[in-house]
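Once you've had a glance at the structure underneath, I'll fire off some questions.
Missing here is one protein chain; the remaining ones are kept as they sit in the complex.
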Amino acid sequence: MKKQGSWVLWGSATLGFLFLYLPIISLVIYSFNESKLVTVWGGWSLKWYGELFRNEQILNAAALSFKVAFISATLAVVLGTMAGFALQRMGKFKGKLIFSGWISAPLVMPEVITGLSLLLLFVALESLFGWPAGRGTLTIIIAHTTFCMAYVAVIVQSRLAGFDETLEEAAMDLGAKPSSLFFLVTLPLIMPAILAGWLLSFTMSLDDLVIASFVSGPGNSTLPMVIFSKVRLGVTPEVNALATLMILIVAVGVLVAMFQMRKRPQPE
Amino acid sequence: MTIAELSPEQQKDTNKAAAKNPLTAPAPDLWRDPNAKPFVVFDNVTKKFDDFTAVDNISLNIYRRELFCLLGGSGSGKSTLLRMLAGFEQPTSGRILIDGVDMAGIKPWNRPVNMMFQSYALFPHLSVEKNIAFGLKREGLADGDIKKRVANMLDMVQLGHLGKRKPHQLSGGQRQRVALARSLVKNPKLLLLDEPLGALDKKLREETQFELMNIQEETGVTFVVVTHDQEEAMTLATRIGVMNTGNIVQVGEPHDIYEYPNSAFVARFIGSVNLINGRIIEDEVDSVRVKSQDMDAPLYLNHGISCAPGQEVNVAIRPEKIMLSRELPEQTDNRCEGTIEDIAYMGSMSIFRIRLDSGKEIRVTQPNIARDMGARFTWNDRVHMYWDVDSAVVLTS
Partner (left out) sequence: MTQSTSHQEPAIGLARLAQLFSMLWQFIGLGRVNWGRLMVIAVPYFWLALFFFIPFVVVFKISLAESAIAVPPYSSLLDWDLEEAYLNIKINLGNYLFLWEDSFYLDAYLSSIKIAVISTLLTLVVGFPIAWLIARSEGTTRTVLLALVILPFWTSFLLRVYAWMALLKKSGPINDILMAVGLIDQPIQMLQTDFAVYIGIVYTYLPFMILPLYTALEKLDMTLVEAAADLGYRPVQSFFAVIVPLALPGIVAGCLLVFIPVVGEYVIPALLGGSDTLMIGRVLWDEFSINRDWPMASAVATVMLVLLVLPIMLVRNRADDQEGKA
């Protein structure tokens, strides 16, 4: 009976995994399709990859997206780490409850609300102070930093919570002053969390469509915005090629990261 | 001439010599010398956390080169005492002196004290070598010196081949030795050990106990050990301080604490004991006679106590000091009779639970000196128990 149970389990789990991967696999296969009609198989070809690299709109959007993602992930890591520290290590301070609410709220906030509210803020700020002048790269970066820092803060905070505080006592006992403690012990130990937070922020920023659509100005289309406008009109083979490339990059990245993790197992 | 009789300068020299040639310098029993200068002094120290008093007005002297054990259950205040020595907690009132210096306001990183943590607190991101070198780097030593001292330390704890490993690649026993090496490498005046053997399994614990004692003798550093394990304290310590609810209830050498507990709490906490309740019926200078409801014969002990006649007392007698016999023993004191209710065969010895006619239960252990010892007595046998005049102790509290 036990065997039967596990057979059912494996069966349903396999279906689940097929469900997860079939669309991606079909996407990859069709990206090599010669035919313009996505569903008609016209033989293997790299034609659409060529088209992709000649499409300036997509290339410009990709460049903008990577720039935005890089800057906002970095800012989010700095601000989020500070916030995580403030919540986990700074004891009580005025308004801590509100602060922790603000930190966790972006995690559950529908994107349309975040996008709309930030846009209205930028408009109001501009009419009051003349800053930010217009909307574009800067406003996207601010918006992405704001919602990414919440994720970083939560990751860093949980790492700090699981942190053996006797390690810091041990360092002090061995002669380390509190001022040098952070760089000697704390930072190296929360580094994995910070890296994870950076990577997560980077991909989330790269992936965001809704918020960026609200806060970007004309001529500042990010990659998801370009994809969305193309895809809305129907399936296009160039997007297949683009998707394949992005999946490839991510897959390689994740596999390398996991391999690294396995090589240097985390302490229990 | 003992070390205590030397001038301070000479003392220093002796210690240096001891550090250089440790085997020729056995630990001096400074605590037996009333004129000796204590190395660590707790002077009416109290520590309160909000309303909770963790340490309640403790005064205690610890001497140079001692291996002093603070023994107590959880919440007895032993760890708080240790953390105050390390500087992680400040006393609410009272003073702590180490080597004559008042430690008030001195931060942990400036104290001549190192600690071995219960969790070991090894830095998971650093290799074994770097963990040990961590404290030396703070001192600004040259790289070559650091290397040399780390290597010496690794050799001492027999981990010379594992220097490049990370803590999570080590076994529990190896981690314990890295933690010890890391806390010793700075040559602290005082080493604090928080449950040093707590995380090890029984067999390893026994081996490590002796290793720890050897290292203490070799280095000549004063050790203060916190433990809840009475066997560990008995083996390791030069002296034991038994703690209960923030107080030190008895301080003494292991032998004294075991043979002459000063209270029912200590007697029960260290080893197992039979406590027989009774009243003083005869109080001489060097002897005392107690009558108990539980047995016909009076209890006679050859040590005097200060008490009022007729006072209620407990007589403590250890199970291994009671002898068993089928025949009525010749002595008229210190004997009783009962029925064997239970026998637990432990290999090296057997434990008997014997019910007296009064209903009182007495526990007796007998070494199995011959192979058929176990068969000599069996369930429901009537047996006589008896013991010597110097076997039991009277406890007034």
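A and B are the chain letters, set down in written order, and residue numbers restart from 1 in every chain.
Basically, a contact is a pair of C-beta atoms (placed from the backbone, for glycine too) under 8 Å apart; a residue touches a chain by one contact, two chains touch by 3 or more.
Because the structure is a prediction, the values reported are computed rather than measured.
Colleague: Let's see if you follow the contact definition: name the visible chains touching the chain that is missing.
Modeller: A
Colleague: In the full complex, which of A:Leu64, A:Leu138, A:Ala153 or A:Ala171 touches the chain missing from this view?
Modeller: If we include the chain that is not displayed, A:Ala153 is the one touching it.
Colleague: Where does subunit A touch the missing chain, residue by residue?
Modeller: Listed in rising order, the touching residues are 1, 5, 9-10, 12-13, 16-17, 19-24, 26-27, 30, 38-39, 79-80, 82-83, 85-86, 90, 93, 95, 99, 101-106, 108-113, 116-118, 120-121, 123-124, 127, 142-143, 145-146, 149, 153, 203, 206-207, 209-210, 213-214, 224, 227-228, 231-232, 235, 239-240, 242-243, 246-247, 250-251, 253-255, 258, 262.
The criterion applied here is as follows: only the chains that are shown with their structure count from here on.
Colleague: Mind checking the centre-to-centre distance between subunit A and subunit B? Centres are C-alpha means, answer in whole Å.
Modeller: The answer is 56 Å.
Colleague: Hey, which residues of subunit B end up touching subunit A in the complex?
Modeller: Per the touch definition, subunit B meets subunit A at residues 86-88, 107-110, 113-115, 117-119, 121, 123-125, 134-135, 138-139, 166-168, 182-183, 186.
Colleague: Inside the complex, what are the residues of subunit A that reach subunit B?
Modeller: That would be residues 164, 166-167, 169-177, 184-185, 188-189, 191, 265, 267-268 of subunit A.
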